[in-house]
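A protein chain is absent from this complex, but the other protein chains hold their places.
Now for subunit A:
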Amino acid sequence: MGETEAVEIDDILDDWFIESLKSYKDLHVYQLEHPTQIIEWTSGKTVCVAGYSSGKNEILELRLPLKLLADEKKSLCAERDFKVVHGGFSEGPVCCLTHIPGTRCVVTNDGLTSDLQLWDLGADDTDVIRKTGSLQGTSVSQAGSRIAARLSSPPQVLHGAQSSSVQLTQLGTGQTLYRLEVDSTEPLSSLKFVSETAFLASCCDGTVYLADTRTSAPPQASPPPGECALWWTDASAAPQCSVIRLSSSGQAVVSDLRNLGGALCRAQLDVQTSPRKPEDVTVAWAPALDGCFSVSGLSGLVQIYDSAGWRAEPQDASPLFQHAGHSVSSQHGDGSAPVFITTHVWHPERPRTVLSAASDGSIHVWDWVDPQTN
């Protein structure tokens, strides 16, 4: 027998593990061969992950474990594993990956230029993800592009690395259908559609632009809501229409999409305030829980906050729930760099199901219990 040690049973019954029996309805922990910076839904049952090392990387489409998806038959299903349904190779890192709704196409960006790569995820008869083409970006910046898409026919993709170079491109023809008319060349932290034609372009400095692809009218601009050099944004679509902006110092500001300049409420989140890079942090509204949002990358944990009780005057906010799984079950030994969370996403329908990935290649799927309901 080899030298790999069998793990002592006492090791697993640590505090976090015992606590998790009550704090999670479901918990699944996986180890990818290579860490991912992106998790993107490609259907209700599948997600894409991809490597971000400097050389060749894999793009994988994974099907969620059947046990997680089963509802009434959950207890009779023992299948807890991810299935790799499709895979492909990218010549460079994959820093951004967006699925084009209504198609089997995904668009990626390597974080180094503003060019995009187009991929076909493949159907049932094959397991290969093939590169089908590329789109040239327009900016000359060193940073990568942000990408967004919504259901449209024919398929289109919104992309850009800076506020001055956001454009809507038709996938089939490469034709530019729309350009955001903004002079400022601030790097973008995110791009997101809030309706079929309206989108939010968020800059790293905290400025956000609300524009509509149907009109050439100038977008609504909202300056940074506070003193800080680095911000992240997320917007939820109708009916909530909320925008949250989070600074690297942990300041969270919630506004209404229809009145971006006015802040509805503010809070100081319970996070560490060490220097960050734009790609470190993810902030996301929960699709099915009003007022709840999640943050990762500022504290080594995934934190979930409920902004429901927040007021206009800033106050300290404590997280409703924290997922410490990645740091607790870290694969890294002592002495090496601490594990940090690279990204997380909510399940589009299941209210409390979250997927999170970390720098050690771990990927967790967890369904948390609201501590307030007991």
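Observations
Keep this in mind: a residue touches a chain if its C-beta (ideal position, glycine included) is under 8 Å from a C-beta of that chain, and two chains touch if they have at least 3 such contacts; residues count from 1.
Just so we're on the same page, contacts and distances are computed from a predicted model.
Within the choices "Translation initiation factor eIF2B subunit beta", "Vacuolar protein sorting-associated protein 33A", "Integrator complex subunit 11" or "Elongator complex protein 4", the name that UniProt assigns to the complex's undisplayed chain is "Integrator complex subunit 11". Touch with the chain that is not drawn comes from one residue among A:L27, A:L112 or A:C241, which is A:L27. Within the entire complex, the positions of subunit A that touch the omitted partner chain are 1-10, 12-13, 17-18, 20-21, 26-33, 56, 58, 62, 65, 73, 75-89, 124-129, 329.
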